[in-house]
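Removed: one protein chain of the complex. Kept in place: all other protein chains.
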Amino acid sequence: MSSTEEYLEESKTYPGHKVRRPGSQVSRWFAPWKRGLGTWGFVLNRVAGLGLVLYLFLHLAVLSLLTRGQEGWDAFITLAKSPLFLLLDVVLLAGILGHGLNGLRVALIGTGLLVRWHRPLFIAVAVIAVLGLVAGALLFFSA
Amino acid sequence: MSWQITYKIKRYHPDQGSRVDTFQVEIEPERTVLDGIELIWAKQDRTLVFRHACHHASCGSCGLVVNGVEVLPCIKLIQDATTDGGTLEVEPLRNFPVVADLVVDMAPFFERMQLIGMPIVGPTGPLPGQEPDEYTAFENCIECGLCLSACPVVATDSKYLGPAALAAAERVIEVSEGRLSDEVLAAVDNEHGLWRCHAAFECSEVCPSNVDPAGRIMALRRRMTFERLRRLVGAKG
Amino acid sequence: MRSEYERRGGWSWITQVISGLLLIVLVGLHMIAQHFIVEGGLRTYQDVLAYVSDPVIFTLEILFLVVVTYHALLGVRSVLFDLGLSEAQERRVTQILVVIGLLTIGYGVWLSLYLIGQA
Partner (left out) sequence: MSTPSHNYSAIVIGAGSTGSAVAHDLTLRGFAVTVVERGEIASGTTGRNHCLLHSGGRYCVKDQESAIECIEENMILRKIMPDALELNGGLFVAITDSDMDYKPLFLEGCEACNIPHKELTADEALKLEPNLNPEVKAAVWVPDGVFEPMRLCLSFLATAKSHGAVVRPFTEVKGLLMEGGRVTGVHVWDRIENKEFDIHADVVINAAGPWAEAIAEMAGIDVPVVPTPGVMVSMTGRHNQRVINRLNKSSDGDIVVPQRETSIIGTSSWKVEDADYIEIPEDHVRLMYERGAEMLPVLKSVSPRGIFTVARPLIGSRGEAEGRELSRTFKCFDHADEGVEGFVTISGGKTTTSRAMAETTVDVVCKKFGLEIPCTTRDTVLLSYRAFYTL
């Protein structure tokens, strides 16, 4: 799927020569280095989005413990209170804040409403997300 | 006073595969990255192939990736690209078929531009303070392909129409007051047309001509979104 | 009057935006509800059963499930379409994702109803 498949084909512009087709470069979805804020937004949305999909199905799978009644649920609650799980909750919150706020930004620029503001909006998204994350983390660990 | 610059140029020949060649160049900092490449060709290595013509960002043929970012080397001064003793890593544009060394085949790009059919000369406004008059000017888009090279979606989806063609479509709408042929609309208002863009804005970042393809794609998207919503409401009412 | 041409892809983008906006509200409600509707959060099994049995909560959670599944799978579809698949592959992807989506929602509804039955 993410192969960098390259093959040669006849060039129209340079008669008698074969050109090397560019391979698919999935790595560029995850390489914002040297790129603008827009790309950081794109990468953030993609990574967080895929992470949240993964979480969604994990979450639904874990909920199946409920069918086992009291014991299953208690086992889960014990696990959920462990520091590792609280840390995962923080990661989840980061994903939700990042994807949600940046999604709002994408909706605003994608409907052509605030196109010129895409850079300041990204900075606003980042600031609000970090503040939200700190607040959330404090809440999780104090509870 | 000249600077000492190291050029690391990605080479490719159909039979020999890829490699990186290093050249030491003595060049004035006010000359361009392209001048340095031409100097290498003239004095050091006649086998180096690269595209260039106008040397002033009009023909759009010389686009390259320099130190990881798309540039038109003909208007990138050495002093803006590196420092004395610095290194320039030069590669061909990404997402295009490579012919040899720094030469890419623009055919797939121009097929799409031809489909959209934006005339390269269009109306332009008068200068500030000037009487309104009929002026024409070459379009800002010089069809250099930097936007396609920089786009992370073009990097994986060869079916994506791409920033330049979509921006051209928006320009055609602007000039012709909303008229696009069905054939063009089918390509533009399409899963692999304007809806494929993920707003990374790289096209606008690297555009040497202020075309702002991303902004134009967003304008197209707004146009098509509200048109759909109007039709939906109209159909129900 | 306008001419007809094959329009594709617009509604998936528009509904992705709309579902995304809805999710900002629904995720908030989902998290707040679990922590504050039931005092002290869902700590015991009985808490959970009481929680889902509330008709408002039930409606809200099912709505959340439907919207989040739609948004998630449409997002996955978009990522897969970015790979430049063939049209046949694209149709297959859409079909598979629709099936996954229906199964997911079915599972969620079944689980909720099961828990209500336990209460």
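A, B and C label the chains in the order they appear, each numbered from 1.
In this text, a residue touches a chain if its C-beta (ideal position, glycine included) is under 8 Å from a C-beta of that chain, and two chains touch if they have at least 3 such contacts.
Bear in mind that the values here come from a model prediction, so they are computed numbers and not experimental data.
Taking every chain of the complex into account, the chain not shown here touches A, B.
Although one chain is not drawn, the whole complex shows that of B:90, B:106 or B:185 it is B:106 that touches it. If you put the hidden chain back, the residue from B:158, B:181 or B:209 that touches it is B:209. Only one of the listed residues, B:64, B:81 or B:142, touches the absent chain: B:142. Where chain B meets the chain that is not shown, the touching residues are 13-16, 30-32, 38-39, 41-43, 47, 49-59, 61, 74-75, 99-100, 103, 106-107, 109-111, 113-114, 119-121, 124, 126-131, 133, 135-140, 142, 209-210. Against the chain not displayed here, chain A makes contact via residues 12-17.
One rule holds in what follows: only the chains that are shown with their structure count from here on.
If you sketch which chains touch which, every chain touches every other chain without exception. We define each chain's centre as the mean of its Cα atoms; on that basis chain A and chain C are separated by 17 Å. Chain A and chain B have Cα centroids lying 28 Å from one another. The set of chain A residues touching two or more other chains comprises 24, 26, 29, 46, 106, 110-111.
Those residues of chain B in touch with two or more other chains are numbered 156, 158, 198, 221, 225.
On the side of chain B, the complex with chain C involves touching residues 153, 156-160, 182-183, 185-186, 189-193, 195-196, 198, 221, 224-225, 228-229.
For chain C in complex with chain B, the residues that touch the partner chain are 3-14, 81-84, 90. Of all the residues in chain A, the ones that touch chain B in their complex are 8-9, 11-14, 17-22, 24-26, 28-29, 33-39, 41-42, 45-46, 106, 109-113, 115-116, 118.
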